[in-house]
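As structure tokens, the structure follows; a few thoughts come after it.
Yeah, one chain of the complex is gone here, protein chain that is, but the others are all in their spots.
Order of writing sets the chain letters: A and B. Residues in each chain are counted from 1.
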Amino acid sequence: MYRIRFTDHLILILGALFLCMPVVVAFMTSTHTAADIHSNGLSLAWGDNFIATYEKVLTQKGGFTGDITGARMVMNSLILGIGFAVGKIVLSMLAAYAIVYFRFPMATLSFWVIFTTLLLPLEVRIMPSYQVMSDLGMLNTYSGLIVPLLASATGTFYFRQFFKSVPEELLEAARIDGAGPFKFFIDILVPISRTMIAAIFIIMFVYGWNQYLWPMMMTTDESFFTLMRGIKSILQVWVGSNIPDYNEAFALAILAMLPPVAIVVIFQSWFIKGLTESDK
Amino acid sequence: MAAIDISSVGKIYNGGVRAVSDINLDIKDGEFIVLVGPSGCGKSTLLRMVAGLEAISEGTVKIGDRVVNEVEPADRDIAMVFQNYALYPHMTVRQNLEYGLKNRKTPREEIDARVNEAARMLEITQYLDRKPRALSGGQRQRVAMGRAIVRKPAAFLFDEPLSNLDAKLRVSMRGEIKRLQRRLGTTSIYVTHDQLEAMTLADRLVVLNGGQIEQVGSPLDVYHTPASTFVAGFIGSPAMNLVKAELQGDKLAIGPSLISLNGYAPTSGAVTVGLRAEDLRTTSASDGMPFTVEYVEELGSQRLAHGLVGDQALTIALSGEAEITDRMQLTIDPSKLHFFDAGTGKRLEARALAKAAPTLAEPVA
Partner (left out) sequence: MAYTTSQPQPGGFLSRLGFGAGARKKPAVAAEEMKRVQFTSPVLPYLFLFPQLAVIFIFFYWPSVQAVSSSFYLEDPFGFGSTFVGLSNYTDVLFSAEYQSIALFTAVFTVLVTFLSLSIGLLLAVKADRVIRGASTYKTLLIAVYAIAAPVSGLIGMMIFDQHVGPFVKMMSYFGWHMQVGLNYYDTAFAMTVVAVWKQIPYNFIFFLSGLQNVPVSVREAAMIDCRSGLRRFWTVVLPLLAPTAFFLLTINVTYALFDTFGIIDVMVKDKPANNPVTLVYKVYADGFRGNDIGGSSAQSVILMIVVFVLTIFQFRFMERRVHYN
């Protein structure tokens, strides 16, 4: 047997500290006042300004036009996260169903057309994408925020792998039981994909929630700002101010990381399963 | 309930691979047919063509009076039991049983009546509200059977339904399938690679090899008069001994020993001879076939001695108490010998079979 040594624990503890400390520091510091932070630096101790800071961040109207609150940004982030996750699941489940369960002349071509999108991340075609959105008049809309992000094959890939792992006999039994393509999809495939759908939902929600570059380009109207976009603008205001609002920036960061961190910790096993076992 | 008529059926996969060729089989109403053969022999493909899960490349399949080549599986009036049960994992046992009936718009009372009857018959009534994952392998198998029974189909199709079960359960489920089929009288086609399962279940056995029928017949027919070396080696346990031998007039030469045939010789020259392990006897006479024992398998009621005659492997089955020595003399009733063509492996009928009364082989002087 391998003997567990002290150094094993030491390495793990150091690793955990390295990864988690910055988050703890960010949270603790956000409970202090800006002046306090400015004079004493970041803090590991609990301050007494927690409620004031978060109340201000969530409710005070900020930005240049003054009509965006933190709460509004949270809502926009939720809309983006949920809208993206739902759209992704619907589109990719349908497409994967067609590819795996149907035989048709264009199957291979469709497969290629869809999976080529995995080659080029949004970042490298960001300018022309912006132009297309501008031509379509989709700037500063929720659909403009969400729909273009759906143009990738990740979800389709997950579902394709999953569908292929579904025992063949299930379809055969369903055929003998008189189920056609619609019935099979609704009665059998969707229900047995529930866990997979849930796993993909949280993964895609986090992905949508975390979007930065796209919302930054797509939204100039502050009422569409997401939390990530808000972080950008709080930093822009910051440049040149005497005592930057460190506490508010940290509070915004904590709000922005709360759902992803909570999801990862709570749904740990699902999350890992969804990520690592999708190829089975 | 219906007869099934399979005529000149063949299967060619895209790419030209031939899985099944020229199968002709008349299955009578209520008959229990077992398709048996090694893996890759085409037995499952044949079954799936009957089910409509594989397209039929050649020939026709008739269920009742209807040619079903182009009929959807759901409309063929068959039910199928799969090896891995293929229960819908998200439905309760009851919902699994009901699903096919609901899709056929069967009236509610009728569904309930049939489900309850099938559940009672299979003794799964107390599990009706459970999900399949809460059931043991044997119980899942019963549910899979139940799903077939509630449909009251013209035919049951079984695709190796017992091979996921452990040995003991397999034996009891085997009995149960036979009992149910007798009781319901439904025409059944059953695919297995297990010759024992095939022997015990079948009204008629169909032995398949390389996509073709080797032999069709009742289990005992097939056992006692195998049509080829393939069937001889496949059916029966331990497998029939197949040894190279030469017919010299009325004598059979196996290695160094000669056996007198009393007129049973079907031909002359090189043949393959089949000897069932249990047909071989030891003799105290010094002029039988000399047999060198290599090792012994104890089965309790039987002792299997494996060894050599000349340079050819042979197995004999002796009673549990029989004494086994390193060297023994063997003898066999010539009427129990099976002769096969040395080249084609096809059975050669012994000419004298009808007239000569079986006598013990006389050692050659």
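The working rule: a residue touches a chain if its C-beta (ideal position, glycine included) is under 8 Å from a C-beta of that chain, and two chains touch if they have at least 3 such contacts.
Values in this document were obtained by computation on a predicted structure and should not be read as measured data.
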item	value
For chain A, residues in touch with the removed chain	2, 4, 8-9, 11-12, 15-16, 18-20, 22-23, 25-26, 29, 37-38, 41-42, 90-92, 94-95, 97-104, 106-108, 110-121, 123-132, 136, 147-148, 150-154, 156-158, 160-161, 164, 168, 171-172, 175, 180-181, 206, 209-210, 212-213, 217, 228, 231-232, 235-236, 239, 246, 249-250, 253, 256-257, 260-261, 263-265, 268, 272, 275-279
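Keep this in mind: only the chains that are shown with their structure count from here on.
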item	value
Chain centre separation (chain A, chain B; CA means) in Å	57
Chain B residues touching chain A - in the complex, by the definition given at the top	51-53, 72-75, 78-80, 82-91, 99-100, 103-104, 147
In the complex with chain B, residue positions of chain A that touch it	167, 169-170, 172-179, 183, 187-188, 191-192, 194
